[in-house]
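With one protein chain removed, the remaining protein chains of the complex are shown where they sit.
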């Protein structure tokens, strides 16, 4: 329960998909101000370079906001130079650029005592057979993160895996692949941002994957949201997969995870600010539901291994 | 709330998948006896010909059991003759056979005042491109059901659609396709068995589909169970998709559905009898959860159309 | 082989997904000019109101281009007023607006002797349980299309179904549901735009669905593209599902479909113009592959129903 709420600053700004724009653009300052007004906010996750500026021009704005920073999010997919990939781009100068972005974000993260960057590599991977040279991509990826991890051993490099979108198949699509990737990179300061929605869309059991990440000492950061396992809809926490969400929170609290949680929740109605506010409240309510079921009961249910009994009891405890 | 609980008699017998057998074989009589012992049981759904015998030899056993019958389930996939399809088999004599099975089941259903057969066509469809002649299959299917529907206008022919398994793609995979099929057959006594699990594995919104079926006057019968949308796991009701299940029950009760509900719940631990017993109890508890949220609140939530608000409120009402 | 190639004019302009912009904006005139330069182009599919203007201000530009028009595409999702739905919007004035859009597009289509509008309802449906009133949505949808279909019996109203995106679950997600919807609307001039990619992402057998649509007299229009069945990637024809694509083309040619085909192919590398040009060429090559296999052989394969034999023979015929 010692977790801290961070706001992904993107969730307070423009939200567009391929066909519609739901939320209006807001400046960095505006979003920082909105974040101030949302109860239960402990910090924010800003984006490099979009929020902070390539040269860190907006660092001062962030400092003056007084917000704590959970991590610096490095965007390696939005700009045109990354069209054919970032750290797996066939062009070595772009690969170098993506490494430079991460180093710059590392430096910034130390200025805020966040000491963590979070990277979600969306544009590295492939779209269909015979599209790329997978072996080269794999080697380029390992080399890039070895350089980044060695740059500052005191800063955590947290990779937010995702199965697809932008690429049809991203190079680090699952927890397992990302943990193995960390093993290959070989540094202690490289780990994983577990995004519950990404885990669900990859058909994972989020809790089983969190267990492996925790066991490997690489569970660095957590993002919560929900979806129907078909796409990364970034829906409100618990709106679809209530049991999966409860199991994940229960596990997270049991292992004593006391780091940051950020929330990738976008909203097609209402405002981003209300969506985040509701989400923070919901997280408390979800923990109350877990308390209602009770830890001993949960242990008893898992020991029974009897699906019909487990379901009946879980539902009864919500009455 | 006027719905009646029926037991799919198969759920009390042997349960095997491709790799393991979880539940032991039980005779027809044994299963009828077990059904007697389960509280809240209003009737049973026996299988033709496996339970009742090709010539109806076991009808007497069923009669003597005193059980009410919700519908006769016609099995058009288990026997070797259906290896290449039933009513779409390229061999016209097999197509005729499948029609005869349905007619025989119609006759039996009248003996129990069930006046309904339920058919789940699993082995008709195709496994990959260039495997079958889709146009011929479609015409054969329409012809078969026209003959069956015309055989006895007082008996309902209820089709339980399913997307895949046995065939990789079944000819009637979705509610929409099945309703259109009914339109093409053109009789009033042909309709749909909505199996919640089949709907979920086809990525449908079960309630949206039930609404269309009800609007067409073709929602004849309902099966409840759950799965994680990847396969037809036949899991306990509400064990995965709690909100989808609650929405479906809420809708079903609002339109005043007062027919039979049967439960396709198989269990890998414990006994089939306990699984059914727990399921019946759970259905009551799920209705209590809906009552806890309240009909007015549900209407308000839907009118808001605001996902973050809806989720927050739903979860809060479970506290 | 009597089919005609149309260019969805959007494919020549800006292409952005949630995270990246791959292709630059181009004006309506520019896109019409580019279309002129692409070999094998028989016509175009412009978008109302984005291309043509709300009042049809740009109709003249299109006329002067000399292009034939396959259909007017009505966009009922992009503008802010449709945020909560178009013909199923809870606000009746928005529902009326969406009907007006379609009527206006009908009028324009007659000016070009296209006599067809194509509508892809992306923003009507729901995002999660308890989000909308499904029964109301269904009734509103039927009423809207009854009014539109009756507006001008000489113009075809062709619905391009899609399972998800923008809504997590769209109201007309599949061929089956759309054909049943047409049955409920009840007019002869309402039918279906079969988008191969949409069919694939819904896990359909595209050919089986085309067969049903053709049998119902409602196969009005076809869009080709491909994806890996996870999302609507709008990929080059045949880049993933070669056999499904070949089966669909073979079927289309066998039933003598001689209408328009448009191509929803977006590209993340190269130019939109080259992507379309390559696609037109590929369609010819795919037909050559079918000819290489041969119609008699295809018939023999389907009659065998033997998957191992079918696969072996198909592959051998590509040698």
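Just so it is clear, A, B and C label the chains in written order, and each chain counts residues from 1 on its own.
Here is the rule we go by: a residue touches a chain if its C-beta (ideal position, glycine included) is under 8 Å from a C-beta of that chain, and two chains touch if they have at least 3 such contacts.
Just so you know, these numbers come straight off a predicted model, no measurement behind them.
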| item | value |
| --- | --- |
| Touch with the omitted chain, as defined above, among C:34, C:123, C:265 or C:298 | C:265 |
| Chain not shown: contacting residue from C:135, C:196, C:212 or C:286 | C:286 |
| Touching residues (missing chain, whole complex) on chain C | 203, 228-230, 235-243, 265, 267-270, 274-275, 278-279, 281-282, 285-286, 288-289, 292, 304-312, 314-316, 318-319 |
| Interface residues of chain B (partner: the chain not displayed) | 16-22, 77-78, 80, 82-84, 122-123, 127-129, 164-166, 168-169, 227-228, 230-231, 233, 235, 239-240, 268-269 |
| Positions on chain A where the hidden chain makes contact | 84, 90, 125-135, 137-139, 163-164, 169, 171, 173-181, 183-184, 202-205, 207-212, 214-216, 243-244, 246-247, 251, 255, 298-299, 301-303, 305, 307, 310-311, 314 |
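By definition in this document, only the chains that are shown with their structure count from here on.
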| item | value |
| --- | --- |
| Chain whose mean Cα position lies farthest from chain A | B |
| Separation of mean Cα positions, chain B and chain A [Å, integer] | 40 |
| Where chain B and chain C are represented by their mean Cα positions, the distance between them in whole Å | 33 |
| Centre distance in Å when chain A and chain C are each reduced to the mean of their C-alpha atoms | 35 |
| Chain A, residues touching no fewer than two other chains | 228, 230, 235, 239-240, 268-269 |
